[in-house]
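To keep things clear, I will list the structure first and then write my remarks on it.
Removed: one protein chain of the complex. Kept in place: all other protein chains.
Each chain carries a letter (A and B) given by its place in the written order, and its residues are counted from 1.
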Amino acid sequence: MKRIVLVACAALALAMSPAAAQQKTIKIGFVSTFSGPVAAIGNDMRNSFELALDHLGRKLGGLPVEVIYEDDQIKPEVGVQKIQKLIESDKVDFIVGIIWSNVLLASLKPVIDSKTFMIVTNAGASQLAGEQCSPYVFSTSWNNDQTPQAIGLYMNQKNVKTAFLIGPNYAAGKDMLEGVAATFKGQIVGRELTRWPDQLDFSAELSKAAAAKPDAIFAFYPGGAGIQFITQYVQKGLKDQIPLYTAFTIDELSLPRLKDLAVGIPGAQQWVNDLPNEANKKYVADYKAKYKLSPSFYGSQTYDAALLIDSGLRATKGDMTNKDALRKALEKADFKSVRGNFKFGPNHIPIQNFYLQAAVKEGDDFRLKTVATIVENDQDKHVSKCKMPN
Amino acid sequence: MIDWRNLSADWLDARKLASNPPNLRNAFVIALLAILALLPIYSALTGNYFLVTLFTRILILALAAVSLNLIMGFGGMVSFGHAAYLGIGGYVVGILAKEGINSGFVQWPLALIVSGLFALGVGALCLRTRGVYFIMITLAFAQMVYYVAIGLDRYGGDDGLTINKRSQFIDAVNLSNKTVFYYVCFALLLAVVYLVWRLVNSRFGLVIQGARSNDRRMRAIGFPTFRYKLVCFVIAGVLCGLSGVLLANHTSFISPAMMQWTRSGDLIVMAVLGGMGSVFGPVVGAVAFLLLEEVLSSVTEYSGIILGPMLLGVVLFARGGIDGILKDHSRG
Partner (left out) sequence: MLYLIEQCLNGVQLGMLLFLLAAGLTLIFGIMDLVNLAHGSLYMVGAYLAATFAALTGSFVAGLVLGLIATLAVGIVLEVVAIRPLYGRDHLDHVLGTFGLLLFFNDIVRWIWGPAGMTLSLPSQMLAAVQVLPGVFYPMYRIVIILATLAVGGLLYVLVMRTRIGMLIRAGASNREMVSALGINITLLYTLVFGLGAALAGFAGMIAAPISFVQIGMGENILILAFVVIIIGGIGSIRGAFVASIIVGLIDTLGRAFLPDLARNFLSYSAGSSLGPALSSMLIYMLMAGVLVFRPEGLFPASRK
């Protein structure tokens, strides 16, 4: 019992510690997933953010930084609560992170109501690009349907006539399939949404896809589900029969698990680790040196977020009080992104290139490499629905 | 065997409190209630508004745990699907809000009615089974509701739905004000605790508790225990539906994740941790469990390594929960 009382007191003390007054410290609340099976994504994002801070001398806009990391456990409700805590108790200046569309959608209201700046570094829900765009919310990633639109264009180039689309049954999954359908000119012979996130086995769907006899299959499965899907696709012997096109399914986190199975399967991405710009070379080399791992696109987007905040604060000379000035400064996106070209559309979603990437084997190592540029300076199609206040 | 009359009654009994010398257990409850009542004032003084947000959530889930304990602790019906009512209450509010009906006078009663009807249907089927079968069939129905919510494309499917406006009542009660909303939740929690306490100590409650210890005997005496248990199940469902209404208003957001099966597990943990033998126990359990979760998650990313064995420890060595420990100390 005593222990529980103690813990309760500790909790109160923790929750009540007053926000340091008159600080000249920039406080960042970083929300991602650090527990459960997808913790690898959260770790990659955190590593990249820390690396960016190292590169910036642990300062943003010349001011010392304090970062508070919070775990959303992939649950919208937990994510909202953490964000409320960061805003109301820690009184952070920026919220950074967010992997999942549903966590993002749940969190938008408290963020916008409190006029806290938020840099979304992965989730690409189309509402954010459209009706729910906000002066305070920026994205360093993409809108969900942009990447699959690029792969749809590539499928046209490869002369694919018929395609079977498959993805998980949640917002991003639906957006992805819509995205391919928007640019793919051939016929879509089947479209399947599977249970998310707990489907164990894709045998029924793969049999269905094989029975439809398409020229190609398109799949979107992030994280562990992607590894499962590709493994089962290969085991079914489909790799030699029906080519697979992917979005967000093969990345640096899944490639070391998939190895040979992934070789030769194309995907689209706005960033690949071998993009030949100086910022990227430095990022990838230092990341590998520091963490003994390859960074993924999740990390690259988060690295950019730190640079973005730094650029904004440098322009306002560290002034957090004039929100309009800071917003204007952030909109300029005056920094060297690891993906090369980077500028914001009026809805605060990047306008950027999308590349074709493929998994290759070099010696005993597997890595992703850029094959071609599919589209240049692509802008999402929801921007017209965004009525951004001035 | 079971001491019906003394079971839990003294936790909220003012007369008894006056006549008995104060003991640790009562002192603890009074202290907790005082802290809860004064919390918004403290939070306003220190400028830390998150405390109110955090404790509003605790009060709401405490209400759900109290409702679960009515059937679990007193009726012996271990429902592993209680989170479904949180979802139903929340979704009624969310769906009505999405369709432009923001009046709380419509939303709230409708949510309670739907929760009650669902409990009536489910209860009528589930109460035919017992033991583990009962645990699993309640889980099955909760999973069905969960998947229905995922299938509701118009209301966000798996992603959930943002509620733009909290329920509208008269101008004096503006739920958008955090402090007002906190006290509304606090008052409702106290009202529900009082209601459950009256219920448990009524003739109805005695029949329910009798049926828990020996259903056959109660039937032999002439009580139609099935009907009694069903009514009890429905009351618990309605009360938990109320908790769902509050939760939807609190987070301004509904999603199927509100009723994942692990949430039902959390509610059971709260009730057991606090002590199933008393009406107020689950409130203590909810406060302890949610604060512990908050603290552990800020200290370590591996909270399960601590929380898991602790849970096992409570089961093995402290079956009465926190209430049981306090009771022991009060006697000694």
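Everything below uses one rule, namely that contacts are C-beta pairs under 8 Å (C-beta built on N, C-alpha and C of every residue); 3 or more make two chains touch, one makes a residue touch a chain.
The structure presented is a predicted model; accordingly, all values stated were derived computationally and were not measured.
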Among A:211, A:372 or A:388, choose the residue that contacts the chain missing from this document, as touch is defined above. A:211
For the chain left off this view, which of A:82, A:174 or A:348 is in contact with it? A:174
Among A:78, A:104, A:227 or A:279, which residue is in touch with the absent chain? A:227
Out of B:148, B:180 or B:231, only one touches the absent chain, namely B:148
Of the residues in subunit A, which ones touch the absent chain? 35-40, 43, 169, 174, 191-195, 198, 200-201, 203-205, 207-208, 210-211, 224, 227-228, 231-232, 234-237, 253, 256-259
Could I get the residues of subunit B that touch the absent chain, sorted low to high? 72, 78, 80, 125, 128-133, 135-137, 139-141, 143-144, 147-148, 150-151, 153, 157, 261, 265, 268-269, 272, 302-305, 307-312, 314-316, 319
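Operating definition for what follows: only the chains that are shown with their structure count from here on.
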What is the distance, in whole Å, between the centres of subunit A and subunit B, each centre taken as the mean of its C-alpha atoms? 37
Contact residues on subunit A for subunit B in the complex? 1, 4, 7-8, 10-12, 14-16, 18-19, 34-35, 39, 71, 75-77, 80-81, 84-85, 87-89, 101-102, 105-106, 108-109, 125, 169-171, 196
Over in the complex, which subunit B residues touch subunit A? Could you list them? 42, 46-51, 53-54, 57, 150, 156-160, 162, 164, 251-253, 255, 257-258, 260, 287-288, 291-292, 294-295, 297-298, 301, 322, 325-326, 329
